[in-house]
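Below you will find the structure I want to go over with you.
Removed: one protein chain of the complex. Kept in place: all other protein chains.
When the chains are written out, they are named A, B, C and D in that same order, and each has its own residue count from 1.
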Amino acid sequence: MKDRLDFYNSYKEEHRIFNNRVQRFWAVFGVLISIYTLIILDDVWLFLLTLAMMTTIGAWGLNIVSGFAGQISLAHGAFIGIGTYTAFVLGGNIGSSVLSYGLDMAIWLPLSGIVPMLFGILISPVTSKLKGLNLGLFSIGIVYFVLHIFQNFRTVTGGSGLGRKSPDFVFLGFNFENGITIGNLVLNENNLIALFSLVILILSGFGVKNIARTKTGRAFFSIRDRDIAAEAIGVDLLRYKGIAYAISSFYAGICGALLFTFTGGVEPNQFNFVYSVTFIAIVIIGGAGTVLGPLFGSFFFILMPSVIQEIIHFFGLFEQSSLLNLAQIERLVFGIFIIVFLIFEPRGLWGIWFRLRNYFKAWPFSY
Amino acid sequence: MTFFIQVFIEGIALGAVYSLVALGFVIIFKATDVLSFAQPALAALGAGFICYFATEAGINFWLSLLIGIFLTGAVGLLIERTVLRQMVGEPVFSVAVITIGVDILIRTFLDDWIGDEPRFLGDSFTSYGNFGSFSIGEFNFKYLEMAGLFVAFIVILLLNLFFKKSRYGLAMLATSFDQETALAQGINVGRVFGLAWFIGGLLAAIAGFVFTGGFNTLTQLSFVLALRALPAVVIGGLDSIPGAIIGSLIIGVTQSLAGYYQYSIEEYFDINLGLGFSTVAPYIIMFFILLVKPEGLFGTKEVERV
Amino acid sequence: MLSVKNLEVVYQDVILVLKGISINLPRNKVVALLGANGAGKTTVLRAISGLLDIQNGKITKGEIIYDEKNITNSNPSEIVKMGVSQVLEGRRIFSEITVLENLKLGAHTNTQNFEKNVERVFDLFPLLKSREGNIAGYLSGGEQQMLAIGRSLMSEPDYLLLDEPSLGLAPKLVDQIAELVLEINNLGVSVLLVEQNANMALNISDHAYIMENGTIVMDKNSLELKEDEDVQEFYLGLNSNSTERKSFRDVKHYKRKKRWLS
Amino acid sequence: EEEATEEVVEEVVETLDSPAVTTAKSVNTDFGVTEEPCPEVIGEFPTNADQAKGCIYLGILSDYTGPYGAAGLPVEVGIRSYWAWKNLTGCLGDYCVAVREAADTGYNPQKHLEEYNAMRNDVAALALSLGTPLTLFILDELDKDNMLAAPLSWYSGWSFDAVDKGLIIEYGSTYCADGMNGLDWSLDNLPVDIKTIGIVAQQDDYGLDYAAGVKTAAAARGVEVAWEYLYAPGQFDVTQAVGLLVTKPVDAYFPAIDPGSMAQLAGGAAQNGVVPITMMATPSFSGQFVVEGSPVKDLFESGAFYISSVFAPYGGETPGHENMRNILAGAGVESTSVYIVAGWASQQHISSALEASIKGTDLTRAGIRRAAANVPVSSDGMFPSKTLGANVQTPVSVMTTPNGALPGGTAILNSGYTGPTGEGYDWSGGPCS
Partner (left out) sequence: MVELSSLLKFEDVSLSFGGITALKNVSFDVKEKSITSIIGPNGAGKTSVFNCISGIYSPDSGNIFFEDANITNMRPNKIAELGIARTFQNIELFENLSVLENILTGVHRRLDYGILSGLFYSSKAKKGELYARKEAEDIIDFLEIEEYRYSYVMSLPYGIQKRVELGRALALAPKLILLDEPAAGMNNEETEDIARFIIDINEELKISVLLVDHDMNMVTDIAHEITVLNFGEKIADGTPNEVIENSSVIEAYVGSSKK
């Protein structure tokens, strides 16, 4: 099944991310549509889209270390937590009862990626000694250990069961709360945060794609598929596992900082084992080891419960059910979705998308 | 010293309970190479069944216990037949995430039934002796815990016998290594999976009873206790039955020692180990053991040859 | 008799690999199945032993008959129980367990004569006996191949499907395997032998098929096949019009084409 | 400033006394109020709404699937039953009240905000925002929207406008006051000489608040706190807690934990022959402990166990309780959970605020907020009479003891106790913990 559109005059052309006219069209179109959507919406869907975008960044991080480099991490939540608290401490409003410096987002956002990154590098000599599932299990220990510290480090985290509030979105002195008015267009805080997330999302996405298509990514893939062979072609395992952890934790930190700043605050138990497992689920359901998979997975995870809710309401399903209440039914349907999707396509949503794309590419010659 | 021994006994008893949960994880892992996230939910479900029959349906407790255990095994089998059977030959991580979906299903129904108040399981363990405990010399023992220890012992013995005598023990292992090759040996992979989930269900229910029986109540959060057995599985080695037992005893004793001595240690060294340190301590042990023996104490070492 | 009739197999719903293949494996015979890489030989074996499913493959046409019984799409464990045993390509031993445990697994469907069968395997491969308690994954390539064959004999099959048994074996051992196949055959086991070592395969087989691209292109008595010119040139590496082996140094750069394809 | 408030109080009281004459049209409304009638049924609950009247919508942010999932249903039942009754008995002026579909936020701040966003433009107030930290996290948003909310927590911080911006309704005492009263009452009323005590508490708003109260009283009364076992929610280790009770014996201990852990703790200690005086915070106890067939029934009824309650439980002996019990029994509700009382009682307070704003003809959210800043609450005796919004605590606890024969499983020993510590405490200083 050859792709009829793939004619290139040079490798340079082929090596572009969007390497044909159709793709370029869809990319530009997609971005414009996204911007438009994020501007006109101002309701719970805007909120959810923003959450999904932020979550995607974290999922990409996990995908880099687990999907790309094959280093199973059940501790992603811990890194997200470290990033979150870096942001909260640096950006938190001075005068609150917990450690806060009231700095600008331009400072705390990058640092909230860098601090977990350093932590990731720090533990990588230990983690790179372990492989496969053992590594995954070791990382469960990391979750519990870091969680224990979060729960007890009250000056930073506010302590277990209490938590602390988030900093404000103040970027280079501009407070998002003030909104922007351009002509008749009024962008309120939520629109601004959403647009800001879109920018970060696109930047992160290019980062992931660039990793995937350059030497670093190939080194990751080779480690994932066969580490001994990877070494035999000159890949320094220690170094590249370290790099994988570093990049992954950076993404995790940025995700945490944005996500919890957006949602107003965080309580340490948020970063528990289940939270880390959720990210694994997001990546697997979306499609591990692919660039778009984690994006699909995040949107599925964040939007699906509300979509289910809408559907149930719209059709008035289960309204009179006495067995379970609506919240429970939503959860139930969500669980069933996870199962059914993965049975149908174990490669995740990306796999489904891939099939569809191939179908339409071959169209009308498909059979 | 007596105090230390008493603490130690408590730890062993705790370990016995964990070992039942751990064995459930191990059996399923042994056959399917998958760490089942649904195992804690199955344990709580088992307790739920027992509780329902013994208290709401008013059936004799011991009969309820048996029904509950077998029903949970059947649920395990059902899950395998309907969901996991579809995933033969698929990547283990997708399968693991599917078990998350299963966990959601089970707990949604279970939580709804458990409701807001803690539930007692209707056993009479607490009516023996002094609120269900007895002493020998200076040492205090609890009937339920001792029963747990005893059951764990019996279960281990039975499992051991099963794996030694029946060809399914080895078949399970083979299936987890390489499903295709196992099939080529004439092993009915589906049956092996079903068996593993069935046994996994039985074990989960037994464990579920031991940690929610007596005073321990079944609540919507009971399943969390099963997660505490995770480091035990890891320490012992994911696919090793003796490993699960030794691992459980290690973390049982660790947790118990850490619990009893936390404040003394903190005072003595003038440090702060933090809230809930006793439940984190097993993970610290786990760190060290994994660093020295990455496959766990008794786990099968991965063969790396090119 | 084990026969494959007009078989079509598709992988992943789209890749058609077998395009109507018929093969007969009579009782007590050795039949060879030759063909280039990717011709579909392994797929034929998988179809017989029921292992297509796990590979995402499907039989879309045709049937497989075992002594008049239609076993198309039966599940592998039934097929093994009936007496068809496949040695997978690439050894596929269970690396993490011992040699003896591997043999035990081979006897999964047939536990009665375990002792006797182990004895027999060890007689055939004395090297394995000395490694009995070793972890199989650390055996050398050849040793693993022996183990794989030995393991499949543990179920006392009537039909043995061997997928490239000589792969990676030293010449001396290849000879031994050849003898072994005959020996097994003498015990009443029919063998379907998929081989790249055509010389060896044609020497020991009664009948041979040659596959290209999912179809059978030749179907002849082995002795006759050995005399075929194309077979001599492409499968046996003999210079045309002489029985001299041509040197590998003399092979030309230009792409050669098989005559029967053009 | 004081005077100004008083004036407002009088004004409001006056309006309350005058007969309701306002027509629907004359009332200002913005979000969550419609001239259309309320739906007759929401989910499985009838609203009993008068179809000739308008509708005020309230929202619920609850937890059905998280750590407080146990409280979700009973509190909802309490809330809905209250409004069903209220609607049946004439609604509020020209409006009936309907509580929208409850949103499950699973005790997750992200979900909490998400669900809040989903409903913020459709409700006039929140009938429930479950969880102290969660409510604190969305407080800025509530502030922006002038959204009044009832929590399901008795955190001492809610008494201070500095903490809750006057938006979170307090009802009953606080865990902190309960802690103080618990110790004071034990010292003064129990025949045991209490010299040393222990504390077992969940480290969160609830446990820490209770512990703080106990410690304050201990300091004031010269009692030694021998040890304090704090644990992160979900990490209760019964071995450790029992270990402390056994190895460091105390005369009394003060648990602020969840009922599941409480049963294990009390049972485990008893197995070791240790049954000290136990003064529980409200959420530690469950009526299930003392129903027939419970293995801890005898233990809890042994006379060593007490509860320092934020308000009188299900079996309370006030006309308000009586009324509530009748109505719930009529609706076929079997549960006697304390959360039902909480749900019911919280709505009495919201109801008072809504009523006041209807009378003030301003049913906008800003109007409701203004009304809530100063309005007397009619609770039919369920609570000591109080005025909503004033920056004061009512450190009045209800002392009870387990008793399976009574509804809710508790017998009231003192229905309005304030000990010397609470009496003398400076309640204007801010939250206890």
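Everything below uses one rule, namely that a residue touches a chain if its C-beta (ideal position, glycine included) is under 8 Å from a C-beta of that chain, and two chains touch if they have at least 3 such contacts.
None of the values given here were measured: they were computed from a predicted structure.
S.K.: Among the chains you can see, which ones touch the chain that has been omitted?
M.R.: The omitted chain makes contact with A, B, C across the full complex.
S.K.: Considering the complete complex, identify which of C:L2, C:I21, C:M82 or C:L139 is in touch with the unshown chain.
M.R.: Hidden-chain contact among the options goes to C:L139.
S.K.: Residues on chain C that touch the omitted chain in the whole complex?
M.R.: Within chain C, the residues touching the omitted chain are 11, 15, 34-38, 89-91, 127, 134, 138-143, 145, 164, 167-176, 196-198, 234-237, 245, 247-249, 251, 253, 255-256.
S.K.: In the complete complex, the non-displayed chain touches which residues of chain B?
M.R.: 306
S.K.: What residues on chain A make contact with the chain left out of this view?
M.R.: The missing chain touches chain A at positions 11-12, 15, 206-207, 210-211, 213-219, 221-222, 224-226, 228-237, 243, 247, 289.
In this text, only the chains that are shown with their structure count from here on.
S.K.: Out of B-C and A-B, which chain pair has the most contact pairs?
M.R.: Answer to which pair has more contacts is A-B.
S.K.: Just how far, in Å, is the C-alpha centre of chain D from the one of chain C?
M.R.: Those two chain centres are 76 Å apart.
S.K.: Measuring from the mean C-alpha position of chain B to the mean C-alpha position of chain D, what distance in angstrom results?
M.R.: The answer is 37 Å.
S.K.: Listing for chain C: what residues touch at least two other chains?
M.R.: Not one residue of chain C touches more than one other chain, so the list is empty.
S.K.: In chain D, what residues contact two or more other chains?
M.R.: Residues 64-65, 73, 203, 232, 234 of chain D touch two or more partner chains.
S.K.: What chain-chain pairs meet the touch criterion?
M.R.: A-B, A-D, B-C, B-D
S.K.: Which residues of chain B touch chain A once you look at their complex with the stated criterion?
M.R.: Listed in rising order, the residues of chain B that touch chain A are 35, 37, 83, 86-87, 90-91, 93-94, 96-98, 100-105, 108-109, 111-112, 227, 230-231, 233-234, 238, 272, 274-277, 280, 283-284, 286-287, 290-291, 294-296, 302, 304, 306.
S.K.: What residues of chain A sit close enough to touch chain D in their complex?
M.R.: Residues of chain A touching chain D: 43-44, 47-48, 51, 148, 151, 159-163, 165-166, 259-260, 263-270, 306, 313, 319-322, 325-328, 330-331.
S.K.: Show which residues of chain B lie in contact with chain D when the two form their complex.
M.R.: Contact set of chain B toward chain D: 3, 7, 10, 14, 55, 108, 111, 115-120, 122-127, 130-133, 140, 142, 214-217, 219-222, 224, 255-256, 258-260, 262-263, 275-276, 278-279.
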